[in-house]
Structure formats: structure tokens, C-alpha cells
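Every protein chain except one is present and positioned as in the full complex.
Chains here go by letter, A, B and C, matching the order in which they are written, and residues are numbered from 1 within each.
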Amino acid sequence: MQVNETNTVNTEEKEFTPLIVAFCCNWCSYAGADLAGSSRLSYPANVKIIRVPCSCRVNPLFILRAFQRGADGVILCGCHPGDCHYSTGNYYARRRMTLLFSMLDYLGIEKGRTRVEWVSAAEGAKFSATMNDFAATIHKLGPNRKLRDLRCEK
Amino acid sequence: MQKIGVFVCWCGSNIAATVDVAAVAEAVKGEPGVVFATDYQYMCSEGGQSLIKETIKEQGLTGVVICSCSPRMHEATFRKTVEAAGINPYMLEIANIREQCSWIHKNKEEGTEKAIILAKAAVAKLNLNTPLIAGESRVVKRALVIGGGIAGIQTALDIAEAGYEVDIVEKQPTIGGKMTQIDKTFPTLDCAACILTPKMVDAAQSEKINIYSYSEVEKVSGFVGNFSVTIKKKPRYVNSDLCTGCGACMEKCPSKKTPNEFNMGLDNRTAIYIPFAQAIPKVPVIDTAACLHFKTGKCGICQKTCSANAIDFDQKEELITKEYGAIVVATGFNPLKPTKFDEYQYNQCADVVTSLEFERLMNAAGPTKGVLLRPSDQSHPKKIVFVQCVGSRGQSCRDHSYCSKICCMYTAKHAMLVRDKYPDTDVTVFYIDVRTPGKNFDEFYRRAVEEYGVHYIKGMVGKVEQVDGSLKVQASDLLSNDQMVLDADMVVLATAVEPDPTAKSLATMLTASIDTNNFFTEAHPKLRPVESPTAGVYLSGVCQGPKDIPETVAQGSACAAKVIGLLAKDKLLSNPCVAHSDELLCNGCSTCANVCAYGAIDYVDKEVNDHGKREVRHIAVVNEAVCQGCGACTVTCPSGAMDLKGFANRQIMAEVDAICK
Amino acid sequence: MFKIALDKIDELFAALSGNETLYLPIEKSGEIEFYPYEKDAKVRLDALHTVKSAKDLFFPQTENLMNMKLDGKNIQIEEGRHVEDPFVLFGVRACDARSFDVLDKVFLADPVDSYYAARREHGVIVSMACSRPEETCFCNVFGIDATMPEGDVVVWLDTDHLYWEAKTEKGEALTKTVESVLTDSDSKAVEAQIAATKEIMDKLPLKDLDLTRFTEDEMMNIFNDSRWAEMSEHCLGCGTCTFVCPTCQCYDIRDYDTGHGVVRYRCWDSCMYRDFTRMAHGNPRKSQLERFRQRFMHKLVYFPENNDGMFSCVGCGRCLSKCPIHTNIAKVIKTMGVKEHE
Partner (left out) sequence: MREINEMLKKKVSELLENGTADRIIGWQAGEFCYDVTPAVMRKDNLDELFYNGFCGANQSKYLIQESLEEGKVLALLKPCDTYSFNQLVKEHRVNREKVYALGIPCSGMLDVDKIKALGITGILSIEDNGEEIKVATMYGDKTCKRTEVLQERCKVCKGKEHKAYDELLIPDEDAPEVPNGEDRFELVNKLEAMTSQERFDFWRGELSKCIRCNACRNVCPACSCRTCVFDNDNSGVAAKSNADDFEENMFHIIRAFHVAGRCTDCGECSRVCPQHIPLHLLNRKFIKDIDEFYGEFQAGEDDTAKGPLTAYTEGDCEPSIVMEKGGEA
């Protein structure tokens, strides 16, 4: 490998840009993200959205997997309680995530790395604000070191 | 292995300005499965779609990724496109690089990098897609309307008009509902009976409409297009086929002391009775709690009187099971009974009445033949106080938090009618707010105040007391901040609208959802106001929330339109992105069924072949026509037997992996 | 023979870990395993057994074989071995020391397992004689002398001293590196200890387990013995016995997709697992009875049959204390050691 001056910067010292995975339910939050887009309300590009039919589709395994693969934060967005397209899905998601997040905290994983937000299809501004805030929180927490798989690091 | 084509849309400059589309196409070429990648100005245009179709054929693609606007925008379009070129419409994935990328990022490098990752995630998912085929099911061309009030009647008439059979199930002995008890309607003050009874007659005479009065829904199974409903016909003890409705039995009945429900208990009826003159069907029913024959076994006068031999004391409850394509809930409401509101002395003072009781007192067919008389001493009240929002808009446990919507208007109507008929009567209305949104509503209210001299006081009634046969009303005027005590001869309480008490159990039977107030929940508050979240179950009238008559009728008709739309189909295509249980992995624990909002999961004993070992297992089977594809079951299933087609565990994990690379 | 006072033993460990990694029984989070020595580590030479056996050092539970790097559609293959580092394995008991012979039969036979072979080559074994066996011990049944273990160096511990004797060239070489901290010693104390230990060994409850029936001739009789059914009936099918066993040598080779490549690694497998040796058509051993029987037939009949009578059990007793339902090889030997209906 050729080494020149610009290449010798230690990757560790590089500005940390967190990788954030956002699971969004198709009916509210994904539409809310679309609205944020059509309203040109920006949020960091390192937030990547995965569309799921409902927040209740999100298995704790998916969240752990994101961390395993190097995500620094995972956020789950769904319809507001009471507004679920499937009427009750987000109520189950709420309990599951509450318990999962509590367990991660119990295991000593930084609690800020996971979040649930309810974002309706009309709340483009909230979507954008939420993502900005979450990205800032994760930035402050720094890279995820406690819940990642060393094999997946480049 | 898939052969995937990736098409990156410029969307003019919408995407191309912040995403280097050519770079995206280039970057995905190395991804597993990708055999073709290109960019194009407008993928959704005729030209773009032709490009997709031609490439599918030329390259023998098995799947297509389109990097473009949100799938909420054009997923359906592109599904049709790929289907037209001969590949399964579910072998399509869309990477949302407009709303969720180009429109929110300004830096082109950043935008391009993100677009590449989103495209790769879509490719990773598509690599695991399998063709999905929408299931088909037949549609039984008959609708069931539960509740025979104005909402149910309107819906039934409209459906029948379109040529489909409709059954109405009404738990009361007659159809007509609450509107039958109303005297005049606001804001036109036309006679309620005059507009309702012809509709009741139409319903009864329609060849397409079959009325099960004095009947209740006992059991519901099945799913959209294919419901099976068991209806319980309660015994009337009168043979409807023989009865002529002459009423002789009622005249002769010796048991005459039962409070008359139709008149809100303000007078009495006989044990065998027809609720009111225009009842449909005009067939009496025997109230076994009051009937001497049933109580002592001794009477039987009605039987002797009936020249048609219609009285049948041995009649039994009957269960009828029929199939329906659609079910309409039109269970309506009941006014709250203000027994918990001690401050108004409703239980103690006969002259404190509810609005519906007042309605009967003003009605020509009511207990006083339309002459307004105080229930206590049958004298003309000279001073009447109306109290608004009794049980509505409150915070305590005896209150409902919602506005009952119709009270402001009917109170204005009552006040106006009283002042019109008895100009010497002083009428005062205590209100929190007067809410008059509606055509000619505010004009109506202003007429009450300005032309009819009704006193409207913004304030609350704190206490009603009975003193020497008259009532003292303690109240506060919030505008002048005065405390006052008014003399009144009558107090009328505008009690809250409550959903019918059967709503809750019915919702369970239908797996339809209800809100905390027991009103049925609509599928979408704005866009699907007459559908319940359960496919094939529709909502008509006040069961969904407080409404006045015109709104109820409008919703009834809207509901009918939805039902007709469904019944007009010969078969239903279901969303193929539904749950599926792997029979070899299923433990049969039924946890998935516990979280299914649609009752889409059944348990069957099925013989499975587990690597050569045949055995009968108790396992979950998803009814694909009922499943809506939310995925709640998939996460609750510890073994992972339950998965969601189109959003499978592995597919979502592949997206996660691609994003976190 | 050399010796060192126990209160100076850290000097020995420091010397041993000077140039290479020293593994020895260390307690962490309440359990004892062979961990690399570091200052202030809680060394537990008094413990009879580590939870996992010493085989972990030569045949680790998880071991990378190679890495495949993906670049677009190109795959680059790199060796993933980390087996060339020299190390000292200190404190191996006689049973575990014998287990290396068993493993050698498998991994050093043609074709040689180069990963194992490299570790064997680079590892020096310092074994440690037992003086306080437990009721679960029965190494004597397999002809192992717990007071005189195999190894490159053997050490004995008494209350004050550690006695050191090199047994092989490797051992001599290692001794040279630590000579400075050792002093010469006669063997009296060691001999006394050996005699005392032998007396205790004679009282071990399992010392008389009889292996005479486990021969080739009886193979089919034992295989078809109906008592396997009741013995295996409550086996949970977990891998505890296998994973604590010093001689179990089965492994699985798996690929792990890292997102930017594939890691091919091997890891211990257990014949007690339902999916052990599963093939496209299913699993040849469908029931827990078959899997249970396989494990013990292998240890007591098949392995000796193929390896000059060497049993692939060393009597360490780990499975006796770790099996969740206390079924174990001693019970099997007792049951199957006598003919059915006798």
C-alpha cells in the first residue's frame, strides 16, 4: 500500500460519524420520513431507514444485529399509541422495546443507543427533529464498542 | 441466484442534483445478484417503464430494484410494470433515494454515498425475495347490518338499492332506533316520524331486505367476503306470520303496569305490547317478566282474544346461521342515565328530566299527547332550566371526556319549541360553550336567543334542590362571575351520548377495535372513516362517534357505498405479504394467536412430515385472507416459525447487514 | 529436581511468562480456567480442575481457519491462523495430560491437522501431580498415575514448595529459562507425597470401574443393549459433557458472513446435539438414545478399537459433576460393564 501524507491520518482520530439504523413503520413513520423529505427538512445522512409494516414487526434480533454489524444507534419509529394501522401493533412493540432496552441497560450498554419515537405521517418536522436529536445523542455517546462483533469490523 | 436489474431514477433534478445517479448504478454492479444497472431521467414515465420491461426481457431478470421516490408513491406503478414484463410483482424493491435521501441532503458526496447504501440494502433484500401470489377468496353477495336505527336502515336501503341482499338484525322488537322517539329535528324543525317511518316501511317492503327484529348477533366467524354469523331470534311468543297487528291482545292484557320504554318510563304499557303505532314489524311481543301467564301460568287472555291464533307461549329461541360478505355495525347509542349526578337530583325529583324524556313530553304521540306537563303534578311548567354537557366534556370518572356533539342543537330546539308553544314560559340554558358547526346551525341557535328570547348563561349548575314542589337551581354565571339561585318548574339535562352497551362484546366477536369510550374505531380517522380496521366490517352511524341525523344518514350511505364496492367483486385478492407459519418449527403454543388483532391464526391438528417422521401436531395456520400482515405474531414466536412474507426475518436482517457494512 | 518456595512462585510465573504466554489455572468471575498469566491474577493451583479442560489450548473451542474477503464479485482468500505463538501451559493434571495423547491420535494422524499440530509444537506442557483427588476421579481406571503425570515438565506441590522436574527436551529447554529462580532439590518430599496420594487414591469410590467388557467382541452386544434406552431417556441433549470433556474432539466448520467477507471457523460440536452430523436428508442418529449411545460407544469401544486399546476417556470426572441430570460415563461403565440380564 502506498502511504502518502493524506493517508496517514489515523482512522481513530477521524471525526466520528455515527451509523444509525431507523426502523420505520410503513403507515406512519415511514410516511413521516417521506414528509420530512418533501418538506426538505434535513437530518444526518448517516441515518438509514428500514421500512417495516408495523413497529411490532421489529424483532429484538434485528436491533442486536444492527449493533453487531457496527451500528452506533438504533431507533424504532411507529404510529402513535392508539393510531396503529393494525390497531394494536405498537402497543406490543412498546412493551417489547421497553423490556429490551431495560435489559441492554442492565447489561451495561449505554441507554441512549436505543430509542422509540412515535411519529405520525403528518409529523415530518418531528421526524427530522427526532433524527437530528438522536444523531446528536449518539455522537455524544461515541462509537458503539460494547455491543459489536469484532469480526464485522473492517 | 437472482438476476437483478437496478434502475436509478434522476427524477429530473430532484434526485440527480444531490445524488450522482451514474455512480449509484456503477456501485451496485458489483453486488451479488446484480447483472444490470443503469440510470434514467424519469423511471415512472412511459419511457422509463418501457426500459424496465425491455431490460427484463433482454437480460432475463428475475428481480428489479428501482432507486427512486418513496415506495408509497410508485410501488404500485412499478409492480404493474414488472408484472407486465412477466415477473412477479413482488420481485420488486424500491430504494427511496428521493424523500429519504436527495431531498434532505445537500452535500452531493454524502447523498451519493447514502443512495448507494440504500440501493445495496434493496438489492440485499431482493436477493431473498420470493414470488408472492395474492390469494383469492369468494365474496358472499349478502350484507349484514347490525342495528336497525336510521343508520342501519339507510345503509340497508342503499345496499338493497344496488341489488344486493341485506339482513338487518335489531335487538328491539321494532326497527327505527332512537329517531323514533324524537319529535322534531333541528335545524329545520320538521317532524322526525314523518321522515323516518317511510324509510322503515321501505325497508320492510324491500324484497332485498330481511329484518330480524328482536334478535341479536350470537357468533361471528370467517373473514371479509366470507363471514358466517349466527343470529339469535328471541321468542316474541307471537307468531309473526299469523299476527295481523290488530292490537286486540294489548287492549285485553290485564298486566298494564310496566313502565313504557318507548316513552322513557313516563307512562305504562301492557305485558304484551307493540312499542309504538308505526312499529315495524307491527307484531307484539310478550314481556315475560310482566306477563301473568309466564309469572303464574294462570292468564292467557291474549291467546283467547287473538282471532288469528298468533299467540304462542311455547315459542323458543331460534338460532339462524347465515353467510355474509360484509358486516355493517350500526349499533347506535343510548343517552347516559344521570343517576350518578346527585347534584341534579334526577333520582329524587320527577321534574328533573333528561332531554330524551323531554322529547317524549313534547311529542304528540308521547305520554302527555304533546302537552308539556310536569311529571310530578301534571301542571304546566312556567320556568324551565336546561343544563348542558351532563356527562360530556368532563374529567371525573362519571363523565366522558368527549363532546356529545348534538346536545347544543337539540337544546336550542327544545328551548325554541317551548317558547313557540308556550310563550309565557321562561327558558334558561346553562352551557359551557355553544357549539353550532353545521349548515344553518348557528342561525338556528341565534334564532333561539334573538327571536325566541331564550336565556343563555355561560355557566355551570352546581345544585338543584326541591323546595315546596318547586326547584331551586344554584348556578354560576361565568361571564359576570355571579352566583345565582333560580326558581324552576322543570330542569332538563342534556345527557351524554353513550355507545350502545352491546358495542364491546360485539367488537370482540368481530375482532373490530373500539376506543376507550367503547366507540368503534375507524380504519383511518381521515381517509377510511366508515371502515373498521377489520376488513369487511364497516361502521355506520353513532357507533363510531356522536353524530346528528344528517351525518348519520350520510355515513350510512357512505358505508353502503363501501359495502356495495365489496359485494360487486366476484373474488377478493388479498395482500400476499402475510404471515406464514413453518409447520415444522411451530410449537403450537398459541402465543401468536394471542397478539393477532384479526383472529387470523387458527390452530389445527395436522400431520407433518419432519424429516421422515410423520406425526400429528397441534400447530398454527394463518388464514391468509384475514391476515393483514402487521407481523406482531412473528416477534412473539420464540422459535421463529412465524415469519412474514415480503418482510421476512432474513430479508430485514439482510437490509440491516447492508446498511451496517 | 528443582524447587521453589511457594511464596516466591510469582517469580517463577514471571520468568515463565517472560518470552511467551503462560497459561495457568486462574479464577475469574468465580470459575477457574486456563487464562494467560498476568500480574495480580488469581492463580488457583489448588483447584483440581478447570471447567473446560486443557484441550482448549491446542484445540480451541473456536478457531479461525481462513478469511474470505469480498471485493465486488471477487473473493480473496487469506489464512486466518494464529497458531505460531509459543506458549507454556502450566498446571495440567494427569488426566488432561493424557488427553493430549488421545487428541494426538486424531489430529496428528494422517491427514495431520496443521492447526492442532502447530499448537502442539509451540506449546510446552508443565503438568502438575495431584495430591487431593475428589470422589469423581477415576483416572486410575485408564492406567493414569495422577502422582506422576505426563508432560514436558512435571511439578509437585506441597504446603511450602513447588518441585520441578523436566521430562523431555522441551522441558529441559524451558527449565533453562527459569533456572535462575529455581533451586536444586532432592526428591524426598515428592516421594512422600506420592505415597500419601496413592493411599488416598485407593479409597476413591470409582477406582474399581471395570472396563473388561468393552472390547471389539462385545461391540454389537453392547450396541444392542436395551439398557441404553433407560440410561438415555432423560438426557437433555445439551453439550455440557462434551464441552468439559478433555478428549471430545468433534468440531463443526462454519462460515460467518461479516458483511464484507466471510470468516471460516471451526468450533466444538457435540454428538449429543440434535443437529450433529445432520446432512441434507436429515440426521442419521434421530433419537437421543442413538446420540447418547454414540458418545459412549465411541469413548469406550470404537476409539480403543481403532487406537490400540486406548480409551478416549481419561477419568477426569468433569462430566460427573457437570451433567445437569447427573448421568455420566461412570454410570454407563457400571451398567454396560456387565452383560444384560445378568
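In the analysis below, a residue touches a chain if its C-beta (ideal position, glycine included) is under 8 Å from a C-beta of that chain, and two chains touch if they have at least 3 such contacts.
None of the values given here were measured: they were computed from a predicted structure.
Undergrad: If you put the missing chain back into the full complex, which of the shown chains would it touch?
TA: A, B, C
Undergrad: Decide which residue listed in C:182, C:320 or C:336 touches the omitted chain of the complex.
TA: Spelled out, the listed residue whose C-beta touches the missing chain is C:320.
Undergrad: Which is it among C:8, C:188, C:254 or C:339 that touches the chain not included here?
TA: Among C:8, C:188, C:254 or C:339, only C:254 touches the chain that is not shown.
Undergrad: So which of C:19, C:61 or C:183 would be touching the chain we can't see?
TA: From the options C:19, C:61 or C:183, the contact with the absent chain belongs to C:61.
Undergrad: Pick out the residues on chain C that sit against the missing chain.
TA: Residues 28-31, 33, 48, 51-52, 61-62, 132-135, 200, 203-206, 230, 233-234, 236-240, 242-244, 252, 254, 256, 263, 265, 267-270, 273-275, 320-322, 324-328, 330-331, 334 of chain C touch the chain that is not shown.
Undergrad: With the missing chain put back, which residues of chain B would touch it? List them for me.
TA: These residues touch the chain not displayed: 516, 584-591, 594-595, 603, 618, 636, 638-640, 649-650, 653.
Undergrad: In the complete complex, which positions of chain A touch the hidden chain?
TA: 60-61, 64-65, 67-68, 81-82, 88, 91-92, 94-112, 114-116, 146-151
The rule we apply is simple: only the chains that are shown with their structure count from here on.
Undergrad: Identify the chain whose mean C-alpha position lies nearest to the mean of all protein C-alpha atoms shown.
TA: A
Undergrad: State the pair with the higher C-beta contact count; candidates are B-C and A-C.
TA: Pair with more contacting C-beta pairs, B-C versus A-C: B-C.
Undergrad: Let me check something: if the centre of a chain is the mean of its CA atoms, which chain is farthest from chain A?
TA: It is C.
Undergrad: Could you tell me the distance, in whole angstrom, between the mean C-alpha positions of chain A and chain B?
TA: So the centroids are 36 Å from each other.
Undergrad: Any idea how many Å lie between the Cα centroids of chain B and chain C?
TA: Centre separation, chain B to chain C: 70 Å.
Undergrad: Would you mind pulling out the distance in Å between where the CA atoms of chain A average out and where those of chain C do?
TA: Distance between chain centres: 45 Å.
Undergrad: Multi-chain contacts in chain A: which residues touch at least two other chains?
TA: Each of 69-70, 152 in chain A touches at least two other chains.
Undergrad: Of all residues in chain B, which are in touch with two or more distinct other chains?
TA: 657, 660-661
Undergrad: Could you list, by residue number, the parts of chain C that touch chain A in their complex?
TA: 256, 258-260, 263
Undergrad: Using the touch definition from the top, list the residues of chain B that touch chain C in their complex.
TA: 29-32, 611-613, 657-658, 660-661
Undergrad: Quick one: which bits of chain A touch chain B in the complex? Just the residue numbers, please.
TA: Residues 19, 21, 26, 30-31, 33-38, 40-43, 45-46, 48-54, 56-62, 65-66, 69-71, 82-83, 85-89, 92, 96, 128, 152.
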